[in-house]
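Quick one: the structure is below, and I'll ask about it shortly.
A single protein chain has been omitted from the complex, and every remaining protein chain is retained in its original position.
Take a look at subunit A:
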Amino acid sequence: MDPDPNKPEELPSNSANNSHGSTHPPSPFPDEVIEKVLSYINSHKDRSSFSLVRKDWYNAERWSRSRLFIGNCYSVTPEIVARRFPRIKSVTLKGKPRFSDFNMLDWGANVHSWLVMFAKVYPFLEELRLKRMTVSDESLELLAKSFPSFKALSLSSCDGFSDSGLKAVASHCRNLTELDIQDSISEDISGTWLSSFPENFATLEVLNFASLNSEISFDALERLVSRCKSLRVLKVNESITLDQLQRLLVLAPQLVELGTGSFLQELTPRQYEDIESAFSNCTSLRVLSGLWEATSLYLPLLYGACFGLTFLNLSDVALQSGEFAKLPVHCPNLRRLWVIDTVEDKGLEAIGSSCPLLEELRVFPANPYELDPRLGVTERGFLAVSQGCRKLRYVLYFCRRMTNAAVITIVQNCPNFTHFRLCIMNPHQPDHLTNEPMDEAFGAVVKTCHKLQRLSVSGLLTDLTFEYIGKYAKNLETLSVAFAGSSDWGMQCVLDGSPKLRKLEIRDCPFGNTALLFGHGKYEMMRSLWMSACNVTIKGCTILAKEMPRLNVEVIKDEDSDDNQADKVYVYRTVAGPRQDAPPFVLTL
């Protein structure tokens, strides 16, 4: 069992007495030894296991834990956390369920009540990392003013904040080393926050504002970069031009990670040379992203910096296959590559030929709503990469056609997949050569890839796929399913097998109450279950909620669905009870 680290577990000691009671055997180790051992244990899962052994170990662990990880902000309350862990310096909090990301629910996961508690009990907080949470300006202002030692703020796929919140952070966090905003969903942030860093502020090491769409003062940025000698990560937004970028690179040749701004600008030969040499001087550069609107005319500017690159993120620039195909040969050390499917199979073949060390490939669709199978990439490109890149272990592949045979070959070439996320974009799409379901493809994946932790399935799939998954995917932790399966049996196979399953997200599948209720014992061992557009009803959910008081069962109904239909169901384990901040469209059963 993988216990939630924040659950106040039933303590194994057989007495509620103090730890020196006569029925409680003395600790085999003195406290100093326990503390020393604990100082080497950093994973929260390991610390959790440690804390379950004995009451005094539980206490030693809770006093020495400094990093907090909460995978579901509703699984526990700030009060419970504060009571158990008195000395936290770093917090990671995740909020909304992933499938809600694709449909913009205004659902909750507001960080404010957490910050209020942290301000009270963790005045020495240094780091806050949030994912899929709502963060208001008020919250950022509270953060900025409450933690004098605050160092690192990371907001990934968060929303709710604007310029004034960021201004507060910039102005008041005197020791800030990291401001990392990824995939922000904020619409209209003006750019004045960047100018709010004090003139003598120089501690920044990480600055990422690539996803904030606003003009910032280049002047302020330039001064900031020149002051911050330890800057190693700089990701600017599209408003920064090429020649501005050149000036920044001259000031910060020590950069390890760079996100460029717009890569389209008419350049004089002199400017071109200057930029080329600026890139060549960045000898520590390992990660490159941005490159908005880059074309084959400007990509060669990068060549001087490509040799050492380990991660190239081209998901912001739709390169055509011809333009892109010349690039991989300059990047022999690439481990991770993200591209848009405009590079087509030909581009992927170039990767297969030139990047033998590649471990991760993500191919995003340029136009996700276009169903024409001639667009984008196919099984050919995936095959080509698998042939040349035998170390591949992470793939996210959006395509419009695939075959069982290709996938079988791919996993034979690359048996070390830990993350296999295949998205055949047309729902229910069969093998395009044989017209059969894609069951054998995913069967091969789970049979061959013993280390598989994360799997997303797609295409026409019957219950057989899920039989395979339940039977073979022994290390699977996250499973995403859409438009698949034939009956409840499919979901039951997964719930019955897959002992390490933590997150299950399902949409548009013919799974109903029988399957939902079959897993009732399992859900407490998991972080969460998401089911939308399936055959689950409110009655079924109510039964589940009644039987399992330590699960929250939340239902969101669509506007025009019939009364008993549970259109979106989110089930998660919690020690916090039903949440108090659910918006009116969320029914907590």
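We take it that a contact is a pair of C-beta atoms (placed from the backbone, for glycine too) under 8 Å apart; a residue touches a chain by one contact, two chains touch by 3 or more; residues count from 1.
Methods note: contacts and distances are computed from a predicted model.
J.: Assign the chain not included in the display its UniProt protein name, restricting the answer to "Kynurenine--oxoglutarate transaminase 1", "Glycosylphosphatidylinositol anchor attachment 1 protein", "Auxin-responsive protein" or "glutathione transferase".
T.: UniProt lists the chain that is not shown as "Auxin-responsive protein".
J.: Have a look at A:Ile240, A:Ile340, A:Ala444 or A:Ala473 and name the one touching the chain we're not showing.
T.: That would be A:Ile340, which touches the missing chain.
J.: For the chain not shown, which residue from A:Ser214, A:Ser321 or A:Asn513 touches it across the whole complex?
T.: Selected residue, touching the omitted chain: A:Asn513.
J.: Out of A:Ala109, A:Ala482 or A:Leu589, which residue would touch the omitted chain in the full complex?
T.: Once the missing chain is taken into account, the touching residue is A:Ala482.
J.: Which of A:Phe99, A:Phe147 or A:Phe417 touches the chain that is not shown?
T.: A:Phe99
J.: Out of A:Ser162, A:Asn404, A:Thr537 or A:Thr574, which touches the unshown chain?
T.: Among A:Ser162, A:Asn404, A:Thr537 or A:Thr574, only A:Thr537 touches the chain that is not shown.
J.: Thinking of the whole complex, not just what is shown, which of A:Ser139, A:Ser184 or A:Thr574 touches the missing chain?
T.: Hidden-chain contact among the options goes to A:Ser184.
J.: To test your reading of the contact rule: which positions on subunit A touch the chain that is missing from view?
T.: 99, 101-104, 157, 183-185, 211, 315-316, 318, 340, 342, 364-372, 398, 423, 425, 427-428, 456, 480, 482-483, 507-508, 510, 512-514, 517-518, 520, 533, 535, 537, 539-540, 543-544, 547, 560, 564-565
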